[in-house]
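All protein chains but one are shown at their positions in the complex.
== chain A ==
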Amino acid sequence: MSRLTAKALIATALVPLIAAPAAAQDYGNFEGETLRVKLIGGAQYEPLYAEISKWEEMTGATVEILSRKNHFELDREIKQDIAARTLDWCVGSNHTSFAPQYGNIYADLNDLIDAETLAAFVPLVLEHSTVDGRLVQLPRHSDVSNMFYIKSLFEDEENKAAFKAEYGYDLAPPETWSQVSDQAKFFANPPDFYGTQYVGKDEAITGRFYEMLVAEGGQLFTDDWEPAFNSEAGVRAIDWFVDLYNANAVPRGVPNYLWDDTGLGFASGTVALNLDWAGWSAFFNDPENSKVAGDVGLVRAPKGSSGKRTGWSGTHSFSITEACENKEAAASFVTFLTDHDRQMIEARAGLLPTRTAVWDDAKGEFAADGRDFMVEVFDTFSASMSEDAFTPPLIPEWIEVSNELWPRLQAAMLGDMTSQEALDEAARDALVIMEDAGYR
């Protein structure tokens, strides 16, 4: 072998080694920079942060994590920073429901991140991350709810026959919310077993009511921002909850339930049908945590009487402050945290990705590993994320309006008010909020 050939061979052999880093994204060089960040904390969010050191190695920058709190505490802290004018950090965790409240503290990412990178994200999710025409968030992972159910209950021949005799149609995983209502009453055997359940307080019940309102053909506000939820569709939406509560088809404590309660309730095997977020999928099918593991079915969220499916959705995201002194480094950092490989790490844990390619790649990996249930989860959730998902109105007043709505929704559930009275009263107070805010 001539010397030249040997050199050529060595050079050829080295190509992949040299090309590999070149093919991976170049995150820039920010030697000596310190990026101050505030991130959402919690078990399911932490594995991503273990990757931060890789970005530090690649760029020479250092990341200083100032906060790692749950979203509600982080929200409080950010509001305090705005009030005290101490926005001396660069990157913060954000959420589509919270983002509109923060005014213009966050930079438009269209100016900071190249169009090619942005094109890799699901377009609908980018649309949800936009406030007043400005892309203030880079989506990290999305969420939407679908219907989990105990499979064996629907396969049981006795159940099938009894249900058909009572309701006149076949027992099958529900396609409409009215079927959910029938099936929930059919399966309920309180206090040992319940047909379904729902979260009953805070923004959680407002969101559930809102998606039901949309599925019933109603709307929260008119085009000129007058509250419109006290409509016939609104009453139908709230009556779905009230009816199941009065029929004892849901646990008596639901007005006090939040996400942990519904998730743990379904995993305890005492609830037949449970509309819940994708993040619970792996938990429900894990024999160590769940009594229904191996017996969990999943269908897309049912339709309301308008033919539209419920699809209240939210997205966790990262934002860059306008006050940030090195926005380029911050943009590199958030791009890294949401790149293909990082999203694969989160997808493996069951979080729904926001990059189109990761949906397919994660599903492919689950299929190769024989995790059939997770393949089904990704199929179902990808359909609802692209076809059914919608956010609450992206206005700063959303949480405040929600705080007027949910105590009234509870009052209707508990029989303190009729459904119409509850919605009328909430609409009256919501109108004051909208007027105070200058919408009308």
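Observations on the model:
Criterion: contacts are C-beta pairs under 8 Å (C-beta built on N, C-alpha and C of every residue); 3 or more make two chains touch, one makes a residue touch a chain; residues count from 1.
Here is the rule we use: contacts and distances are computed from a predicted model.
For the chain of the complex excluded from view, the name given in UniProt is "Sugar ABC transporter permease" [choices: "Glutamyl-tRNA(Gln) amidotransferase subunit A", "Xylose isomerase-like TIM barrel domain-containing protein", "Sugar ABC transporter permease" or "NADH-quinone oxidoreductase subunit I"]. Among A:Gly60, A:Gly103, A:Gly294 or A:Gly364, only A:Gly103 touches the chain left out of the display. Note on the undisplayed chain: of the listed residues A:Asp261, A:Asp361, A:Glu376 or A:Asp424, the one touching it is A:Asp261. Only one of A:Ser181, A:Thr321 or A:Gln410 touches the absent chain when the whole complex is considered: A:Gln410. Check A:Gly32, A:Gly133, A:Gly168 or A:Pro191 against the missing chain and you find that the one touching it is A:Pro191. Summary of contacts with the chain left out: across A:Ser129, A:Thr270, A:Asn285 or A:Thr335, the touching residue is A:Thr270.
Summarising the interface, chain A meets the missing chain with residues 75-76, 79-80, 82-83, 85, 101-103, 190-191, 194, 197, 200-202, 251-256, 261, 264-265, 268, 270-271, 396, 399-400, 403, 406-408, 410-411, 413-414, 416.
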